[in-house]
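Chains shown are a subset, placed as in the full complex.
Chain naming follows the written order as A and B, and within any one chain the residues start at number 1.
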Amino acid sequence: MQHFDSDYMEGAHPKILQRLIETNMEKTTGYGTDEYCKCAADKIRVACDCPEAQVYFLSGGTQTNATVIDALLRTYEGVIAAKTGHISSHEAGAIEAGGHKVLELEGNDGKVSSVEIESYLKTFYADGNHEHMVAPGMVYISQPTEYGTLYTKEELKKISQICNNYQIPLFLDGARLGYALVAEGTDVTLSDIARYCDVFYIGGTKVGALFGEAVVITPKAKIGHFFTIMKQHGALLAKGRILGIQFDCLFTDNLYINIAENAIHMASKLREGLRRKGYTFFIESPTNQIFVILENQKMKQLSENVTFGFWEKLDDEHTVVRFATSWATAEKDIDELIELL
Amino acid sequence: MQHFDSDYMEGAHPKILQRLIETNMEKTTGYGTDEYCKCAADKIRVACDCPEAQVYFLSGGTQTNATVIDALLRTYEGVIAAKTGHISSHEAGAIEAGGHKVLELEGNDGKVSSVEIESYLKTFYADGNHEHMVAPGMVYISQPTEYGTLYTKEELKKISQICNNYQIPLFLDGARLGYALVAEGTDVTLSDIARYCDVFYIGGTKVGALFGEAVVITPKAKIGHFFTIMKQHGALLAKGRILGIQFDCLFTDNLYINIAENAIHMASKLREGLRRKGYTFFIESPTNQIFVILENQKMKQLSENVTFGFWEKLDDEHTVVRFATSWATAEKDIDELIELL
């Protein structure tokens, strides 16, 4: 049986486990105040080319989104996001639980454009009743998006400019950021992200860690008391070092980038195989998620030997399914999958 | 340098790391739906003698308290707790962030008595204005408490009866539950807790795990949609199996109990040493936390070689400090500490 459901199906990269073993019996202070967290934060600051950034480690994506958004918004503000954004549809109301509305834009292929954002903001402030409405207080985007698509540097820059014009922060959800950074054809680097976003996070859970996300708050954003805000959100791990050690490892010797490349290579191989066999893609995605259209008959047959993500019904006879590769995907498994298709 | 600040200073019990390594490259489904979580839940149900319990795994104590309390209360209800309870003072307002007041009772040595709880409830309902006040919707206790003290079986039973009479659930915070279960002189077992409480959690973070708490919801409590509530609270780990594997390991061959015993033995040894040397205890605590009164001069001197918890100022010349042992405390470290005292 082959498994391509998602990119969080395995444990951690062996080097991470190795470091956890090596450091296991050391005694350190808690809550991320230890040396491993400091060291990991330093390496991340270097990698982002953002020496003044605050860096914090949290456990998972939904938690990180809810905590950051709550920290950035005032009570009467909401967050602009694509309708397909993770916070819009797949976080069980975590943003609303913090009291904030997600202001949903249609978007395209999972992305929102600077034009769409600007149009929303203009229309909002032109409306004579806007004081009766939720004020747009920030913009949320993901790189890659839920559909595996990517913003270009130019797109990021433009969105950033709109946000600057309206003086609202830009937050980037990087749950799968590694896979974006090494995607073929991308021109966006980690330092570009630090330049154009106010806050973003570097996903560990889906890129080699047991769990963990590294939040980077650039000097543009200035969030006070983030430690307390994390605590209030139940997002402060007692043994914070477990996160620090993992990110220290991921940002040593370029590990984060190197292992992300495997996912991209495996995805490319699979994409090519699918194309060769005449399959149609639902969307052209350059990262580790492949959305392909299957005849229902074929899908059923395939599911006897492979697990994958059921994405959406296309019509009565076709379904969109998702295959996800990861840092851990083995080439032989891709070969086997292509054969089965 | 010796470290006795807390019980979360080391990593995990080696057997847990071993299991994480062995299972690392397996592919499993996410969010706690995997076989390791199921297996761990089964073992916990057996250990609690509560075959119908729901069992969920969360990341940390504050998160668990906030999630469970939010799930148990209606919007207009609050939670009764000791003024010194963790939710009252050391969770940065996580309960209030969920919209609920902590209804604080004075308590004694960290404990609240059934008499105090009943008196609060009686007075509340006798007050003609009680509909203008926060309705007491549940009771929160900890075993052991923040002061390391323990409820007896009789005390638990009585509190349980009051809760039954007023039809409000009883929730027990077991962040350090292991150390309570093996304390000298305790008559409270895990199955007693499952019998007298509606919901409780078994702490892993402080008792051998890298991180993790196992929530046990007994059939008396019936919480629907707890999975979604966890997600909304950012408390649902993508690689849920990391928690399942740890608890599976802790509840195999009695590991949880066995390693807790080490902490208790080391604490006993330290307590005896302190007594022998003429120190006065701030409180008589039978678990892994020792609260002792030090002259400020002595405290300062000791802090050159030992780290410990500063608890509270007693008077101008004395301070209460805390030494905590854990599953990982080595006998030679206790010997060295006693020598230093």
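Throughout what follows, a residue touches a chain if its C-beta (ideal position, glycine included) is under 8 Å from a C-beta of that chain, and two chains touch if they have at least 3 such contacts.
This one's a predicted model, so the numbers in the text were calculated from it and none came from an experiment.
With respect to copy number, the whole complex recorded in this structure file holds 4 identical protein chains, 2 of which are shown.
The rule is short, and it goes like this: only the chains that are shown with their structure count from here on.
Mean C-alpha position of chain A lies 33 Å from that of chain B.
Interface residues of chain B, counted against chain A in their complex, comprise 3, 5-6, 8-12, 14, 17, 20-21, 23-30, 59-64, 66-67, 91-94, 97-98, 205-206, 210-211, 228-229, 231-239, 242, 328.
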